[in-house]
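Heads up, this is only part of the complex; the chains shown haven't been moved.
Every chain is named by a letter (A and B) in the order it is written, and numbering of its residues begins at 1.
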Amino acid sequence: MTALDALTQPVVLFFLLGALAAFARSDLAVPEAVAKGLSLYLMMAIGLRGGAEVAHFGASPQMGLAMAAGIGLSFLLPLPVFFLLRAAARLDRTNAAAVAAHYGSVSVVTFATGSELLRQHGLPAAGYMVAVLAVMETPAIITGLALARAGRRGRDELAPRGGLLHETFLNGSVVLLLGSFLIGMLAGDHGLAPIRPVYDGLFRGLLCLFLLDMGLIAARRLMDGRALTARTVAFAILIPIVQGALGVALGTALGLGPGTSALLGILAGSASYIAVPAVMRLALPVADPGLYLGMSLAVTFPFNLTLGIPCYIWIAERLGA
Amino acid sequence: MVERRRVEVLIDEPLLPALVELAQAAGVSRYTLLPALGGAGAYGRWRDDQLSGATGKVMFLAITTRAAADAFVERLEPLLDSHNLMLLSSDVEVVRGPRFG
């Protein structure tokens, strides 16, 4: 798959349309409630699709391997990112930790787009990767908070009531993704048949509409983005490349096959902009949302969507050969 | 009509449950929440973003006695800067004073 193949897919074209509209200062806008509704639909559909596949093909030892790899990556990837940002980008401890948590975690939409492009490319990944996606969302948050030594500062008066672990593991997107995955496994092919037209038939079309909005949001954030510097932008491109290559290599080493390894790379290279920012706003209010959302949403996400994914697929094909 | 204090706090959505608890602890247990769309302050612009909810803000409005308002403001003051809050106080008149603390 070349970058050009990716760039002529409707999903990617709609993202570019949104970004261009925003750069040209068009007043095009998707209502927030609709965007949120679409994102809930996407997580539900991704969960069901994955669960249905696992129900169909059964769990395999490779699934356990891949999940362990995902958890490990999510826990460990924030460490090098943190030290890099401290040393090379001169970020303070809190901001570096917050950004690192985003890069250890994953982006659901990058995953969905990557899966589609892999399928289009004739290299589908295993269905259990939805479970890997789900388990990779949160460990990075724990590492990030430990790095910020959130504990040291003492509990302030606006600290979350249930404790941070609660906020982390019961984040809406984690619950919906895992819950739908389990429902898909429980209901199985037969039980899911009546709802397939929604979770499967509409998936790619609604992903286009959602990516139109992501294009608008990412470009507007880039334009507002006083928090970004040339240096942080460069890191927001460098980090996913390195992490993505690492993910692909790990997948290949574990014998997951080229499609699944590419998708593990896509996950490793992606950065969160739904689950992690919500927890960071709560846990590290002093960290600058303009910085972490700017890097993950306005730079890394578009990079992955257009160039990153084809690049990770390319690596997976070379390594797998 | 009796005089009461109108206290308004603009706060990030994720911090809202904690603010409600803090208010209750300061004796302010009745409130109304109003939505906000966007704004600009010392830390740049923001827009409501329901995607993660991370950058959305809400206006917390409480009508209360001067004493309770002072207690509330005092507890909130050290957090204003670190948590990017906007706190406003003004006078307001209400009927049925006892309902407002």
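Definition applied: a residue touches a chain if its C-beta (ideal position, glycine included) is under 8 Å from a C-beta of that chain, and two chains touch if they have at least 3 such contacts.
Only a predicted model underlies this, so the values are computations on that prediction, with no experimental measurement involved.
Trainee: From the single copies of each chain shown, work out the full complex composition and give it as a label formula.
Mentor: A x3, B x3
FYI, only the chains that are shown with their structure count from here on.
Trainee: Would you mind pulling out the distance in Å between where the CA atoms of chain A average out and where those of chain B do?
Mentor: Chain centres of chain A and chain B, defined by C-alpha means, are spaced 34 Å apart.
Trainee: Which chain A residues qualify as touching chain B in the complex?
Mentor: So the residues of chain A in touch with chain B come to 32-33, 35-36, 39, 156-161, 217, 220, 224, 226-227, 273-275, 277-282, 285-286, 288-290, 293.
Trainee: Could you list, by residue number, the parts of chain B that touch chain A in their complex?
Mentor: 12, 14-15, 17-19, 21-22, 43-55, 75-76, 78-79, 82-84
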